[in-house]
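The structure appears right after this line, and notes come after that.
Heads up, this is only part of the complex; the chains shown haven't been moved.
Chains here go by letter, A, B and C, matching the order in which they are written, and residues are numbered from 1 within each.
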Amino acid sequence: MNKSLRICMIGAGRVGKLHSGTLSRFIPEADVIAIVDPATKILNETADHFEIPERYVSLEDALEASDFDAVVITTPTFTHKKLAVLAANAGKHIFLEKPMALNLEECDEISQAADQNQILIQLGFMRRFDPEFTAAKSRIEAGEIGEPMMVKSLTNGPGLPPAWANDLKTSNGMLAEVNSHDWDCTRWLMNSDPYRVYVETANFKGEDRGVATEHFYDNVMVNIKFVSGSLGCISGICPCDYGYDARVEVTGTKGVMQIGEMKGQAIIVCTNRDQGLITPIYRTWPQRFAWAYLHEMDHFINCIIEDKQPKVSADDGRWAVAGVLAGTRSFLEERPVLMHEILEENHG
Amino acid sequence: MNKSLRICMIGAGRVGKLHSGTLSRFIPEADVIAIVDPATKILNETADHFEIPERYVSLEDALEASDFDAVVITTPTFTHKKLAVLAANAGKHIFLEKPMALNLEECDEISQAADQNQILIQLGFMRRFDPEFTAAKSRIEAGEIGEPMMVKSLTNGPGLPPAWANDLKTSNGMLAEVNSHDWDCTRWLMNSDPYRVYVETANFKGEDRGVATEHFYDNVMVNIKFVSGSLGCISGICPCDYGYDARVEVTGTKGVMQIGEMKGQAIIVCTNRDQGLITPIYRTWPQRFAWAYLHEMDHFINCIIEDKQPKVSADDGRWAVAGVLAGTRSFLEERPVLMHEILEENHG
Amino acid sequence: MNKSLRICMIGAGRVGKLHSGTLSRFIPEADVIAIVDPATKILNETADHFEIPERYVSLEDALEASDFDAVVITTPTFTHKKLAVLAANAGKHIFLEKPMALNLEECDEISQAADQNQILIQLGFMRRFDPEFTAAKSRIEAGEIGEPMMVKSLTNGPGLPPAWANDLKTSNGMLAEVNSHDWDCTRWLMNSDPYRVYVETANFKGEDRGVATEHFYDNVMVNIKFVSGSLGCISGICPCDYGYDARVEVTGTKGVMQIGEMKGQAIIVCTNRDQGLITPIYRTWPQRFAWAYLHEMDHFINCIIEDKQPKVSADDGRWAVAGVLAGTRSFLEERPVLMHEILEENHG
């Protein structure tokens, strides 16, 4: 316990705050000693709130002035590659938020830097640490529902993502920013890679919310054929306004399994029989995945301490990016896209 | 099927309408040919609605002028004994709503008249015909939860009962009018008679609703020790305003069983994450026990046709009345009351 | 009530029995006076069970020998066109099970015969009469969840369909036999016609169950773009073995609505904490849609009596067939199919 790991947060926004809080509050083995963000107002706000002593406006500054063991990268997607490669080359272990990067070339650059410098890299797919998802995965692997035949995974988020996340130039849109988790967890739960992808999108709220970005969509429906022959559906709605909603249903040759629910708390109230029973819904992802965020960070720190490979690898991050790219091409070209098209052109 | 049974409804109020509708609509073997009610307005209204040809203001008139096989008695409790004895002595089979009568002497008079005239009598404990309650009873009898140790049964009704139902002179109050079903179904599910009863009551809404009746209560909590040694709790709230709520929980040596739920329909809606998920509640007892009302009437008609004893007997009705009397004495005298006190003084 | 409608059942199998039971048991205005089935064993079995006096091995015989007002057609899909046209030309009103027919030409022949003979035709989409689905439709139309953006509808059936239903020559397979209801209810709930369809299929159990039919599939995943711009997902698994499962989820601009659930009865039991809580699942479609089957037949009979157009029309049946044809072409040709391709070639 006395050998504390020193952590530098890269990104002081919402997710940066979430992980700073988890590390400070729940992980005795880790000390958050520095934080980096070019936006000094939020930098100081987050640093003050979590009593983080060192503050920097760039990772370069932090690397020069400070000493730490690992970084936690929570900045926008288009910055991931540069930051992760920089950190890897400086020998820092990396916790990297999803989506891993904008394309497979960037993913590969990150992985190569990590390999060359022998540092650990863990992707931010926290669902793999959620008690419900992990129990479900174990039970599926134990054969409880037989061979998986079909999976449906949805993620609906309450609010409009930031502008950069809706622009295909700085992100890959909702399929990446919101549904990366679904790309990862369907592949993980089905124990098979996607083979072919077809996507439809819709834009119902963009105009009212002032989003004029080309190809913007707030509804997406993905049809997946897996290599195993099984079928999948990923859907996303963002902003959905009504709450944070993440549910998965897997049907196997022997039966069906539902993972997660909308209900956010076991309180039921009725005060009006014309209205009915009312139960809280999960309002936000930090609320829904409270344990998962704790466990994933705990896992990252423990992997460093015990020099073990994290359960969620750069390769998992790369697969999610590949799915996103295939899906995006599908709706742009209005046709099913084979994963091979995406995977092979990136290995040229 | 061509030998239709001729039925005379006695009582044209809410329950009279319910059973008239069931018989007309769903029981091809029965013809509702007459209806009796001293209140001519509601008599004609109900008769018109269900196209009942003969209308009478008294059972005596009906017996004299018409010809029928059975009666369905849904009038206020204080009229049950006189009407049931009259019908029995005229050789009519009797479907008698709960509570059976005001006291055990009246119950015994009804039973004796039924026996002497060899007519069938079925009490209106429709829960015994509800698909959930009957499945639960079968599973308990099959030993699924072991030996029953504890039962909790609640009935909360939305609206204020009529004045006669709140007056201990014309009824036995909520314990009888609302909770008769709980007295019956706890004894049935536990397969044991009550041994000792203790009751607390409260009056929260009486004043606001203009009820000045002595001993009026709108909340009741009953503690029961059964002959088998098992324990029970009956509670009632009326008016509860929020819906119609009837749920039972039985715990046995091997496990627990919940019967019924508040949810009235499998529709869940969320349009506001500050409010949460909304599901319809059962609004009324006809909605909650739709199948049960159909099945109980079907059973009554079939018992007549096939000359079989109904599953819910006058003796079951008498036990519910005995429980009500013990409970009422308990809260009036602020002490536990042995069922023997009630049962023996009535056999004097 | 005395003017009973005379009904002739065409088809004495599972669905024929279901509707015979409903008509005999719950619809006083209808008399099932005849039944037709070429398989005399099941013909007599069903006729005996429901006390149907007249029995015929062909509709032609029935039309010649008997007199009735309406037919209820529950035979295999490939027989629908011939039987429906025959009945229509004889002036009989028609309740026709789904799917309406094998293709749009057949649908049009049926509709034309109905129009020419001025008879009523109602399609067997009983979900439109289910209390949950009808409440949901009303609430969506009232704007409760805003403009519908996305729908997911699944139907999983427990057992392997009969051989004819798996053969694209005599049926259109699972998409038609199982998922016709989803084609209809997504279009109905979304209040928009499908615009483009993409389908993936899988075959996991065929070999073990001895199905060697070409193109057989037991898993299907449909991606729909509606004319309104909204998105849809239909999925089906048959045989799924675990129960009968039919659930829909609609998300609109204002919120989400779930319709239906797997739970078949409000009984929860726990006798083993390593196993957990156990609740009955719907085992079969007659159990899940008990009220719906009653209400749809009631509606059909009432429409005849009151000379009103049924709420579920031949046009609704035709749209479901069109969706099935587009979906089938999609998975055979591995591409998205525009509904126009299907609709226009059939109007040549």
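Everything below uses one rule, namely that a residue touches a chain if its C-beta (ideal position, glycine included) is under 8 Å from a C-beta of that chain, and two chains touch if they have at least 3 such contacts.
Note that this is a predicted model, so its numbers are computed, not measured.
Participant: Assuming 3 chains are placed, give the number of copies in the entire complex as this structure defines it.
Facilitator: The entire assembly in this structure file is built from 4 identical chains.
Definition applied: only the chains that are shown with their structure count from here on.
Participant: With centres defined by CA atoms only, which chain is the most remote from chain B?
Facilitator: A
Participant: Report the chain closest to the protein's overall CA mean, measuring from each chain's own CA mean.
Facilitator: Of the chains present, the most centrally placed is C.
Participant: Roughly how far is chain A from chain C, going centre to centre by Cα mean, in whole Å?
Facilitator: From the centre of chain A to the centre of chain C is 41 Å.
Participant: Among the residues of chain B, which are close enough to touch at least two other chains?
Facilitator: 263, 268, 270-272, 280
Participant: Quick check: in the complex, which residue numbers of chain A touch chain C?
Facilitator: 147, 149-150, 152, 156, 196, 198-205, 219-225, 229-233, 235, 237, 240-242, 245, 251, 253-256, 262, 334-336
Participant: Over in the complex, which chain C residues touch chain B? Could you list them?
Facilitator: Listed in rising order, the residues are 1, 24-26, 28, 51, 131-132, 135-136, 139, 144-146, 254-261, 263, 265-272, 280.
Participant: Within their complex, state which residues of chain B touch chain A.
Facilitator: 158, 241-244, 262-264, 268, 270-281, 283
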